[in-house]
Every structure is written in C-alpha cells, then in structure tokens.
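Take this structure first; my questions come after.
With one protein chain removed, the remaining protein chains of the complex are shown where they sit.
To keep things simple, chains are lettered A and B as they appear, and every chain counts its residues starting from 1.
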Amino acid sequence: MDIFGIFGFGEGGWGLALLAGALMTLLVSACGLLIGAVIGSLVAWARLSGHRLAGAAGEAYAALFRGLPELLVVYFVYFGSSTLLTTVAGLVGYDGFVGVPSFVAGALAVGVISGSYQAEVFRAAFLAIAKGELEAAVSVGMDRWLLFRRIIAPQVLRFALPGLGNLWQVALKDSSLISVTGLTELMRVSQVGAASTHQPFAFYLGGLVLYLAMTLVTTRLFDLAEARATRGMRRIAG
Amino acid sequence: MDGAFVGTTFWRLMAALPLTLEVWFLSVVLGGLIAAGVVWMRVGGSKPLEILARAYVALFRGTPLLIQLFIVYYGLASLPAVRHSLFWPILREPFNCGVLALGLCTAGYQAEIFRGALLAVPHGAVEAARACGMSRLLLFRRIVFPIALRAGLPAYSTEMISMVKATALVSLITLWDVMSVALKIRNDTLVTYLPLILAGAIYFTVNYILGAAFLSLERRLSPHLRPRPS
Partner (left out) sequence: MGSRLWKSVALGASVAAALAMAPAAFAKEWKTVVIGMEGGYDPWNLTDSSGKIVGFEVDLANDLCKRAGVECKIIAQDWDGMIPGLKAGKFDVIMDGMSITEERQKEIDFSKPYAAPPAAFMAAKDSDVAKALGAGKVVNAAKDPKAGAAAVKAIQAALKGKTIGVQSSTTHANFANKYLKDVATIKEYKTTDDRDLDLKAGRIDVGLDDYPTIASTLDKPDAKDFTIVGPEFIGDVFGVGEGMGLRKSDADLTAKFNKAIAAAFADGSIKKYSLKWFKIDTTP
C-alpha cells in the first residue's frame, strides 16, 4: 500500500485513527498537566510552609518522581492503582476487577510526573515575588486570602508560565509512554499500525509530524499567553 | 518469590549499570558540544543560522525520544545511501546510534538551557566590563561564563537527571541497559513488579547522587547566597 493509502481516510486508511490518537494524546496530556498543577502546588506549598514534616514529605515526593524513569512511574501508577482499587472493592464485598480506566490512569501517571516538576516551578515563581510587595500588602492591612488572590496568585502564574510551557511539552511526550495502559493515543496507534501493516517508517514518521505539529501549535499558544501575562513588565532582553 | 531471586535479579541489573552510565555520559558530552554550536548559531546574529537553530530545537524538543531513537537506528539504516557511506561502520553499532540519538535530543534541551543562562547575565555587568576595557575573551571568561554557569546550573542538573532516565528507552535498539534487563527478566519469568522495583531503586539512587553532586556544586559556586557567618 502506498503512503497515501496508509494515511488516507478511506477504506483501510489510517488517517482517521492517527488523528484520533493525536486528539487523545492532547486530551490525556492536558488532563495530566492539570492534575500535575494540583499536585505541584500542594507540594510547593508543603515545601514553602516552613512545616518540617510537610517540607520533608514534599521534598521526598519531588525527589522520588523526578528520579524514576517515566516508564516505571507509568507502570506503577497504572497497575498499582488497579490492584489497590480491586483490593479495596473486594474488602467491601464487591467481587471482581475494578479497573482504573486507561485514560484516568494515563492522565494520573503524566500528572504524577508533571507534578514533581511543577512543584519546583511554582516554588521558584513564589520566591521570585519581591519581598517588599508582600510586606507592603501586609502593611496596608490585606488579609491572607486577599494577599493570595491579589498579590501572590497573579504573579506566581506570571512567573510560572514559561516553566509550565516547558512542562506542557514534557507532558505531551511523556504521554507517549502510557501506551502500555492500552490507551489508544498517538504512539500506540503508530506502534499498532506499524506492526499490523509492516510499515514502521510511514507510521513513525507520521507520528513524528503529528507530535511536532502539536508542540509547535501549543507552544505558540503558551508564548501568546506569556506575552499577555507579562505585558506590564519591563524587558531586558527578548 | 524468594531471597535468592531478589539477589540474582539485583546483580543482573547492576551488571547492566555500566552500559547505562556509558550511554548517559557520552550522549551528554556529545549533546553539550552540539548544543554549544546550536547556541552559537542562535545568538550569533545571522538570520538563516538562527532559523536553523530554532528549527533544530523545536524538532528535538517537540517529538518523543522513542521516535527519534527509532529513526536514527532503524530509519537511517534502511537508506542504502547510508549503508554504503563511510559512516556505516559507526552507525551499524547500536551503542553508537543510542549515543547519537540521545545526544541529538539532549542538545536541543541543553541549547535552550545555555541560551537561558546567557540571557541571565545582566546587561550592566557586560557594559561595566566593556567600560573597563576587557577583551572579548576576558569578558567571556571572567564575567559571562561564571554568571551564566551559576544561572544555568539548576536547569542543567535537571536535564542530566532526565538523561539518565532517557537511557531507559534504548532497549528499543537491542542495548542491554538496566531497563532492558529488567524487562527481559520480567518477560522471561512473568514476575511483574520485583524487577521494576529493583530497577527503580537503581535509577533513583544514581539520580539522587547526581542531584546531590549538582546541589553541592551550586552551593560552592554561590558563596554570596550562603548565610552570613555569625
């Protein structure tokens, strides 16, 4: 079959399957990034809280998930969570397998990894807020919530945006390792297509192009967001 | 599952650690060299070179390493022109291909780190040095390099650790690194978790040591951030 046949949308063409895989990759990475944001801000907060135990726990989390190969984390999250859930369900009397859907497991795995990096991004962003601003806010009588909402959150987001943009790219690529969960994202479609048609190059090159397109378009979006978020800041170098 | 199995599995994995570290070290060095070239193209002032450098970074940072590895090892070899070229004796070996693919990939990341570090050098410092009449070389050696090194170190340490983890993908090209051995033991015996947990422990330990080493280097290079002696 020629290359147009393979990537076509007609009978026997894999075009639709590849596009659907790319869409799934986007979805699962986006959910992973969001989960990672929740985990990351919790860990960053733990490390900044000054609480000894919380700080140590946050540090251990970040060290562990930044130190393990992503593939291992995917394995542990996917099969660990299903085994755990099934055991718990068994205890309350439900008999049989309680699966974590592959999508949830995949997003969770991407999120657990991303969270360990996002923690560092959020922490650095918080530390980049000028001390004087915080002191000034307190001295004009802002309460903690107002301080967080008006001073801390907007600036943390602004300072964290470039880092988050990088981590978004990382999440997109980490999602290529969750094919072990059986989720039909782009990498899995490429692999299955390659094996089923014996045309590996066509499929991997197709995958490469789609991944590149996704990162280029989404990076552009992050750049725009960054430009907007920093429009009030003076720039030293482009 | 018994103690003896844990022991033999652990030592089989440890026996593969040298290969993991070799691939890591060589690809990081290769990547650093390529990155230096890419950064030079990126900030050198020539528009075509800058576009080329940007494209390089976008390509290697924007696509999964797994596909890059596949294309470097299997893809290049499928081209008769490559097979009949001078480079074939080098590209024939999976080890070289692994180092090449990982090196090309990390170069994209390292280039961005170098560039970010260069941007972190305050304009004022450079201007002041020029005003004192420093030569270009002296300016680089005494002002730009030390400040950029310190600024780039945290990100560089993260990239080094990422590369240790990235070596876990070379099983695709028939290299017996720690992860390949773990997966093989797993497939042969169908024991699900133990080989993976042991492999995880090994990777974690290596990365922990690496992270600690970079942290101590960072502290040494930032005397001005240490608490004042009391």
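Here is the rule we go by: a contact is a pair of C-beta atoms (placed from the backbone, for glycine too) under 8 Å apart; a residue touches a chain by one contact, two chains touch by 3 or more.
As the structure is a computational prediction, the values presented were derived from the model and not from experiment.
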| item | value |
| --- | --- |
| Sole residue of B:8, B:135, B:174 or B:216 that reaches the chain not shown, by the stated touch rule | B:174 |
| Residue among A:75, A:126, A:159 or A:211 that touches the chain left out of view | A:75 |
| Contacting the left-out chain in the complete assembly, out of B:8, B:46, B:187 or B:222 | B:187 |
| Residue ranges of subunit A at the interface with the undisplayed chain | 12-14, 16-17, 75, 78-79, 82-83, 86, 90-93, 95-97, 99, 179-182, 184, 188, 191-196, 198, 200 |
| Contacts of subunit B with the absent chain, listed as residue ranges | 74, 77-78, 83, 92, 171-174, 183-184, 186-193 |
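The definition used in the following text is that only the chains that are shown with their structure count from here on.
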| item | value |
| --- | --- |
| Residues of subunit B that touch subunit A when the two form their complex | 58-59, 61-67, 70-71, 74-75, 78, 119, 122-123, 158, 161, 165, 168-169, 179, 192-193, 196, 199-200, 203-204, 207-208, 211 |
| Of subunit A, residues touching subunit B in the complex | 63-64, 66-72, 75-76, 79, 117, 169, 173, 176-177, 187, 190, 200-201, 204-205, 207-208, 211-212, 215-216, 219, 236-237 |
